[in-house]
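Scroll down for the structure; my scribbles are underneath it.
A single protein chain has been omitted; all remaining protein chains appear in their positions.
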Amino acid sequence: MDERRFKKRIVFLILYLVFAILPVYWMINMSFKTNEEILSTFSLWPQHFTTDHYRTIFTDVSWYSGYINSIIYVAINTVISLLVALPAAYAFSRYSFLGDKHVFFWLLTNRMTPPAVFLLPFFQLYTTLDLMDTHIAVALAHLLFNVPLAVWILEGFMSGIPREIDETAYIDGYSFPRFFLTIFIPLIKAGVGVAAFFCFMFSWVELLMARTLTSVNAKPIVAVMTRTVSASGMDWGVLAAAGVLTIVPGAIVIWFVRHYIAKGFAMGRV
Amino acid sequence: MKPVNQKAWFLILPVILCVAFSAILPLMTVVNYSVQDIISPERRVFVGTEWFKSVMRDEDLQGALIRQIVFSLSVLAVEIPLGIALALSMPAKGWKSSAVLVLVAISLLIPWNVVGTIWQIYGRTDIGLMGAAFAKLGFDYSYTGNATHAWLTVLLMDVWHWTPLVALLCFAGLRAIPDAYYQAASIDGASKFAVFRFIQLPKLRGVLMIAVLLRFMDSFMIYTEPFVLTGGGPGNATTFLSQYLTQKAVGQFDLGPAAAFSLIYFLIILLLCFILYNWMQRVGTTDESGAAHG
Partner (left out) sequence: MAQITLDLAHAYKANPQRDEDYALLPLNMAFDDGGAYALLGPSGCGKTTLLNIISGLVKPSQGSVKFDGVDVTARTPQQRNIAQVFQFPVIYDTMTVAENLAFPLKNRGVPADRIKARVGKIAEMLEMSAQLDMRAAGLAADAKQKISLGRGLVREDVSAVLFDEPLTVIDPHLKWQLRRKLKQIHNELKLTLVYVTHDQVEALTFADQVVVMTRGRAVQIGSASDLFERPRHTFVGHFIGSPGMNFLPAALAQTAPPGATTLGVRPEYVTLAEANADGALLATVTQAQDIGTYWLLTAKVADGTLVRARLSPEQAIPKAGDAVWLAVVGVHTCYYKGEELVA
């Protein structure tokens, strides 16, 4: 009975993974085909295998720098988001204070407007601050939706830790920073890992703000990719190749946080 | 329950600064526009609630709104259970766990316009894998010609794209359950279903709330993927609220009504989320560590 249950899970997992990977495989497939072949024939594997699209990306400075730019502002944003979110989440989780529930919900409301609404005001704001076309501008703009998310996720995980742990640590003589860093954060590893990954991910794929606030120096990869539509039609192959390459940094991030996400709640002897 | 401590405000001050900086100023601008008729950059006339009234009376808006609500509810109905099921079946330890984690997360990392573009080809019966497969199976599949097919394709694409978000949240949430609970359940003779119902699901309440609210909000604002895939068609079968708003603002270059509509849009989402949030809080319980904010 247990064996059968176990098998059903494996079958379900494999079915889902197939469902998830097929479009990705198709994208990889497309990235090695010429545009003509993409639009004319149905083939499971490129009939005329070509690395032209990848070469275009690796040799064209704007593509290459697009990746670097994206990585820079996404990294800045993720770090800031986590740094401000951790103490705030702790406050919401452990204390009760004037207006706490309202602020908590207000945070989420910042994610409830289509970003298009903010384009013009952001443009004006960052122009005034003389921060246009900088990595920091995009990093700051993305705080709008990443910080509330990070706070919500971290708060949820923090609330799962009984307050007795905090109290026992204080009785044992731990200062608050030491307790927070050496005891508390390891306990909420899974939440930190997930929050970090989501901040990275949402910032990485955000297009409208990133495109509006940058022009040359900080142009991210997502904006560069929209250049693939030209007078001669869409450059499907290059787009597919770029798509494949955008997965790589994210896959690396998830690889790094995998232990955080998969680590259990090891409630050892306190 | 939770001790009262007003000094906690210092801990959340950085967060408020970051978010308010990004939110309040633009919001004020939007409110400003929504009550003016901007005929040209120099000539503006204050018109009060004129735009709000005309927006609410628009029939196309009502159509888009209903389509949007049905879509968002469908998204939740499919992605939440599927995500939970996926999280339960993902291995917890070892190299397999890491491999599955990466494979599952891939669809989240692809820029949304690329998602739409790839599915465009993917769904074509002549040059795409899925389209060709449907054709082979005998379906007269066409996401450009058939409204229902278009709708289902957009939904399928969203499920493919975003279920991993739910799954990752639930996966992390499951890892946070101490072994002792499973041991106690084993000692109590609980069935696998009882373990799910009485231990796993209650402990996932926190992350599920985040997942539901996130997916609801994001699907309600969905723009790029359906726009790239179907352009809103056939007809306006897949024209959801966001696209409708953009058409109004960009197409007709009417900043006033567009701003008014943005505010209404925001308020609709706010209202629905508020209801969802409070309903989920009430369904949940408070426990000793003061987890609920009910």
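For clarity, chains are labelled A and B in written order, and residue numbers in each chain start from 1.
Quick note on the criterion: a residue touches a chain if its C-beta (ideal position, glycine included) is under 8 Å from a C-beta of that chain, and two chains touch if they have at least 3 such contacts.
Bear in mind that the values here come from a model prediction, so they are computed numbers and not experimental data.
Only one of B:Leu13, B:Leu88 or B:Ala190 touches the chain withheld from this view, namely B:Ala190. Interface with the hidden chain, as seen from subunit B, comprises residues 178, 180-181, 183-184, 186-191, 194, 198-199, 202-203, 285-288. Mapped onto subunit A, contacts with the missing chain fall at residues 162, 164, 267, 269-270.
By definition in this document, only the chains that are shown with their structure count from here on.
Across the interface of their complex, subunit A is touched by residues 1-6, 8-9, 11-12, 14-16, 18-19, 21-23, 25-27, 29-30, 82, 85-86, 88-90, 92-93, 97-98, 100-114, 117-119, 121-122, 126-130, 132, 160, 164-165, 168-169, 171-173, 175-180, 192, 203, 206-207, 209-210, 213-214, 217, 221, 223-224, 242, 245-246, 249, 259, 262, 265-266, 269-270, 273-274, 277, 288-291, 293 of subunit B. Interface residues of subunit A, counted against subunit B in their complex, comprise 2, 5, 9-10, 12-13, 16-17, 19-24, 26-27, 30, 38-42, 44, 80, 83-85, 87-88, 90-98, 100-101, 103-105, 107-114, 116-118, 120-122, 124-125, 140-141, 143-144, 147-149, 151-153, 156-157, 159-163, 188, 190-191, 193-194, 197-198, 201, 204-205, 207, 221-222, 225-226, 234, 236, 239-240, 242-243, 246-247, 249-251, 254-255, 258, 261-265, 267.
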